[in-house]
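Left out: one protein chain. Kept in place: all the others.
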Amino acid sequence: MSEQFFPNVQKIKFEGAESTNPFAFRYYDENRIVLGKTMKEHLRFAACYWHNFCSTGFDIFGEGTFDRPWIQPVGDQLALAEQKAKAAFEFFEKLGVPYFCFHDTDIAPEGATLKESHANVNHMADILEAEMARTGVQLLWGTANLFSNKRFSAGGATNPNPEVFAYGAAQVKHAMEVTHRLGGQNYVLWGGREGYDSLLNTDLRQESEQYARFLKMVVEHKHKIGFKGTLLIEPKPQEPTKHQYDYDTATVAGFLHKHGLQDEVKVNIEGNHATLAGHSFHHEIAVACAEGIMGSIDANRGDMQNGWDTDQYPNDVAECTLVMYEILKSGGFKTGGLNFDTKMRRQSCERDDIFHGHIGGMDTMAKSLLNAAKLIEDAPLADFVDARYAGWKQGLGKDIFDGKHSLESLSQMVLAEDTNPVSVSGRQEMLENIVNRYV
Amino acid sequence: MSEQFFPNVQKIKFEGAESTNPFAFRYYDENRIVLGKTMKEHLRFAACYWHNFCSTGFDIFGEGTFDRPWIQPVGDQLALAEQKAKAAFEFFEKLGVPYFCFHDTDIAPEGATLKESHANVNHMADILEAEMARTGVQLLWGTANLFSNKRFSAGGATNPNPEVFAYGAAQVKHAMEVTHRLGGQNYVLWGGREGYDSLLNTDLRQESEQYARFLKMVVEHKHKIGFKGTLLIEPKPQEPTKHQYDYDTATVAGFLHKHGLQDEVKVNIEGNHATLAGHSFHHEIAVACAEGIMGSIDANRGDMQNGWDTDQYPNDVAECTLVMYEILKSGGFKTGGLNFDTKMRRQSCERDDIFHGHIGGMDTMAKSLLNAAKLIEDAPLADFVDARYAGWKQGLGKDIFDGKHSLESLSQMVLAEDTNPVSVSGRQEMLENIVNRYV
Amino acid sequence: MSEQFFPNVQKIKFEGAESTNPFAFRYYDENRIVLGKTMKEHLRFAACYWHNFCSTGFDIFGEGTFDRPWIQPVGDQLALAEQKAKAAFEFFEKLGVPYFCFHDTDIAPEGATLKESHANVNHMADILEAEMARTGVQLLWGTANLFSNKRFSAGGATNPNPEVFAYGAAQVKHAMEVTHRLGGQNYVLWGGREGYDSLLNTDLRQESEQYARFLKMVVEHKHKIGFKGTLLIEPKPQEPTKHQYDYDTATVAGFLHKHGLQDEVKVNIEGNHATLAGHSFHHEIAVACAEGIMGSIDANRGDMQNGWDTDQYPNDVAECTLVMYEILKSGGFKTGGLNFDTKMRRQSCERDDIFHGHIGGMDTMAKSLLNAAKLIEDAPLADFVDARYAGWKQGLGKDIFDGKHSLESLSQMVLAEDTNPVSVSGRQEMLENIVNRYV
Partner (left out) sequence: MSEQFFPNVQKIKFEGAESTNPFAFRYYDENRIVLGKTMKEHLRFAACYWHNFCSTGFDIFGEGTFDRPWIQPVGDQLALAEQKAKAAFEFFEKLGVPYFCFHDTDIAPEGATLKESHANVNHMADILEAEMARTGVQLLWGTANLFSNKRFSAGGATNPNPEVFAYGAAQVKHAMEVTHRLGGQNYVLWGGREGYDSLLNTDLRQESEQYARFLKMVVEHKHKIGFKGTLLIEPKPQEPTKHQYDYDTATVAGFLHKHGLQDEVKVNIEGNHATLAGHSFHHEIAVACAEGIMGSIDANRGDMQNGWDTDQYPNDVAECTLVMYEILKSGGFKTGGLNFDTKMRRQSCERDDIFHGHIGGMDTMAKSLLNAAKLIEDAPLADFVDARYAGWKQGLGKDIFDGKHSLESLSQMVLAEDTNPVSVSGRQEMLENIVNRYV
């Protein structure tokens, strides 16, 4: 690599918990074996293309602050995209993430027509392929951007105009095929504009049916092209729209069941989307695991005092320990992984700051994995929970599940036996103390 | 009626919009015909037993302030319940609501055993039956309280202890039968404790299965006893528990689909629960209508600056106009109605204050009905929405729904035709202005 | 006017409540006399330069959708600014707002140096002056933008770098002088970046002292140049920063008292900022009036389900009636007015949509004024409140305020007289019903 975009940063190495080197890992030791797998295999870290390489750090109140020479309002956009790819892979390689993720519009400029856009994407896919081969970095997932261009202002799949639906369908088809070609392990759908700004001009039932139709086409095409990766829906409650249809994991799970898609589609859960929906990150993961649709994670955090998507780096080991505990309990990631859908604060304007963010995020998740593994081994929570629900594995509880009881028979039993169950402590505070022993 | 509990209040009458009599209706004219039905038939107002007659106005920081002589910590509780029934029916009759609603534990004191509790409920059911016959007031819905007694502190149907499940089942059985006997038009399930306080001691999948099993038993028993009313689940996101499983309408709809119960159970939507879940009241009604599970309404409002259930009287005609518009659009209430699950502010300590609250609430909904009816007749919103989605009724849109397209064929079409749809205005501000013409 | 930017729209006229013309006022009849003044004099409407003429409708997830030919990434920016001014004054005139508002960077492009920026602003001020003379539209307030340029990413007055403080001071000086020259009636300070993103790198005490120093310089300069308008601080709790120092009206009032500036500076209250701070719009206005620092209003609304500044047009007559009631009670606007700091939804992409938004907003405030005037005349609230606090005008209450009592003497009195005050109803529901009679 002749020119370097991050000349001050060397490959990030593991140096151990006592290291004070800000450009070293303290916990992420990729080859360390934990519960029979390496940390790398467990965590399946990915960095994203968009926040890191496609944003100048602008916000709604001010211009960009970041130093990103490959982003220019004028000039040869495809040549700039090539520079961007070089910067991206230099970063991925130095950081040591095994995966990356992208939207079609991240990697290549949009053309005047879809045909041109596809050509640009194809051109860049060649370059990404070469960079992937050179570095060994793989693709965790790809996706199509159906929310930034103004044609999607009223939605992609749920647009009142069927031509927009068609345009989005064509874009998804191509993005999925590029993902397939690049060996992507998942394909994600995030419906940033699949929602409404006002109920006054919206037909909810109509849009819901459009969405289901679109999703079924996507499933069909996946099988048609032989893509073996997982399809993932990413729930978000609102922003940019007032309300998004994929509000949270429970909503998505219900939608999948309604349309018989529960075995075809899983969820990509983002920490910040969880909290915007009024849930803890832990909750969303636990619901997805309980529903059997846990797929992948966008590992970030929000700001509990701010009501928009801040996409900050995860840094709460206590919370992420419970997230990783749920993941491990449910068997660990299959095709999914931990993608950092994270961005720098606007004041973090030095190019090297993105290393600080990711190193902190990776160490947070690595330490959380270590803690969670110990929680799995010692099983203090699992033992408590098993004992708490033991009554459902036998006797009355089992009979109820086995269909041996009705309201009638249970009523007779309670009246006959003067059943009067006594409460036992849920021991929440004690369990919280126990968890803190592992954090 | 010898003794009176509200001696200063006479039967509330309609006096017209210009009336300044605080004890008169300005809009609710029960026999006025609107879109072919009387206002009474449209609105199906109900007052609730619990907030009005079972609470002293205490809150978590202070004692009761209300003057409720039939609530006494000591003394003959059944005799007090009889007094309470007299007060309730005096109130219902003077207010002129055609319906009321109750929990089993509202109408009768709990006994030392379930048998005693049932006997108390039966005793009071005789009295209610007589009062209903005397006054013509009918039962909109009944329900069982599976959340106040400490035995339900870890849930009813979702309790880790199957004996609690059984106890709750027995209670629901009896409450549904009493509801049936009294001609109730719906039976409601609100799972105040069906949720979790901590994920650390909770098995979400297990509790979800218990809940589904319980609900199926309830459906089965309904059919067995020939109850023709509607079963209703009332969504609420949290409070008293940290998280309730029936979070919002979309969550309940999904759960019903998952378990094949979407034709057996509908929702009872509360305005304040909607806002606690991060939705507008209008949103929850619109989702329920779109899902075909709109059942009944708990007509109250929350305080947008307070994060708990304030259960205030609806007084926002603009919002309730849109709520009634959705109801009318979907064909109006069938067995459901508008129940005031509302309570006085703690400072509203005079006994007559509950008339002020209800009169305001009823007039708000009555005016909203009138506005909504006009919105239906003039159809400015429906016309706009129909035009906006017209592309889906023919040509490309229809073909997509008819299964004539795949991602492949749509992609070919877009590439071949250089399809590049242009955005048209959603006209949100104009539509908001139009709605304001009807408010 | 040769070229027109809004050729399809004529001067908006008052047509009365029954009008269904979307380009007419139904309530705003500028010459109608209300409580001795015209509606125009009462409401003092202003339209803003920024949202209407400086934004393309982009959001953080997507490009602009609005048709604004005077916004171009390349080309002669000063010539474009001249076009923009023409469009703006065509709009102001057709809409019939008596005032407008601007930031320095709205009206003129930033130069390579501050000197160039000043020259640009001066050039445009000449043009504005001519347009103002031509149309009779006046300046409600001006302000300097110390938040968009990346130099202000860590704040203006509160920046860790004193050079940024100096730069901001120079910009404010010039903006205030231009405001003065154009006859502006107020000068506003909104500290979008005067706050923190992280406490870890922030010295709160230091930044607070910087801010006070800055504000005192502004006050000093105002007097020096003989500007007679009012200085206004605009509170906002967060966004773009995590926390802004001018959090809400109470915070600003306290800050002014701490630094002895309570007679020099007032507040410009925005509806959406109020709700982001956890207050109702009504609350913020009421606090400002009670503190004697009510200055001006940014009349917009937020979305109660979205946690960011949506800057929507006010359309809730019930709420705005209470806002206008507080304003009238405190004597009406002096130099302040009602500025629409409002923006179109991103889907409202037609150029004419900004008329719909403003017409709706102006009618909402006009109807609210009419309602509020009647509430003032009939005085049902004032009478109730006066009676409620009557005890403080005489006897014990007066003695307490007159310093005739101590804890000691009050204790003696209560013990001697067995004082045991009985609660009386606050009559909240009854008062809410009364207000609804006026809405």
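By letter and in written order, the chains are A, B and C; residue numbering begins at 1 in each of them.
Keep in mind that, in the parts below, a contact is a pair of C-beta atoms (placed from the backbone, for glycine too) under 8 Å apart; a residue touches a chain by one contact, two chains touch by 3 or more.
From a predicted model like this one, the values you see are computed outputs, not experimental measurements.
Asker: Any idea which chains on screen the missing one touches?
Answerer: Across the whole assembly, the hidden chain touches A, B, C.
Asker: In the whole complex, not just what's shown, which of C:F6, C:F61 or C:F384 touches the removed chain?
Answerer: The missing chain is touched by C:F384.
Asker: Who touches the missing chain here, B:R68, B:H118, B:K222 or B:H243?
Answerer: B:H243
Asker: Considering the whole complex, which of C:K40, C:H123 or C:K173 touches the chain not shown?
Answerer: C:K173
Asker: Going by the touch rule given at the top, which residues of chain A touch the chain that is not shown?
Answerer: These residues of chain A touch the chain that is not shown: 20, 22, 26, 65, 275, 278-280, 283, 304-305, 313, 315-318, 344-345, 347-350, 353, 356-357, 359-360, 363-364, 423-430, 432-434, 436-437, 439.
Asker: Using the touch rule from the top, list residues of chain C that touch the missing partner.
Answerer: Interface residues of chain C facing the absent chain: 113-115, 118, 150-151, 153-154, 159-167, 169-170, 172-174, 176, 197-206, 208-210, 213, 217-218, 220-221, 224, 237-238, 243, 247, 250-251, 253-255, 257-258, 262, 277-280, 282-283, 286-287, 289-290, 322, 381, 384-385, 388-389, 391-392, 395-397, 400-401, 405-408, 410-411, 413-415, 418-424, 426-428, 431-432, 435.
Asker: Considering the entire assembly, which residues of chain B contact the chain that has been omitted?
Answerer: Missing-chain contacts on chain B: residues 59-65, 73-74, 147-150, 152-154, 192-193, 197-198, 238-240, 242-243, 276, 303, 305-308, 345-347, 349.
In this section, only the chains that are shown with their structure count from here on.
Asker: In angstrom, rounded to a whole number, how far apart do the mean CA points of chain A and chain C lie?
Answerer: Distance between chain centres, rounded to whole Å: 40 Å.
Asker: Check each residue of chain C and list the ones that touch at least two other chains.
Answerer: 65, 305, 345, 347, 349
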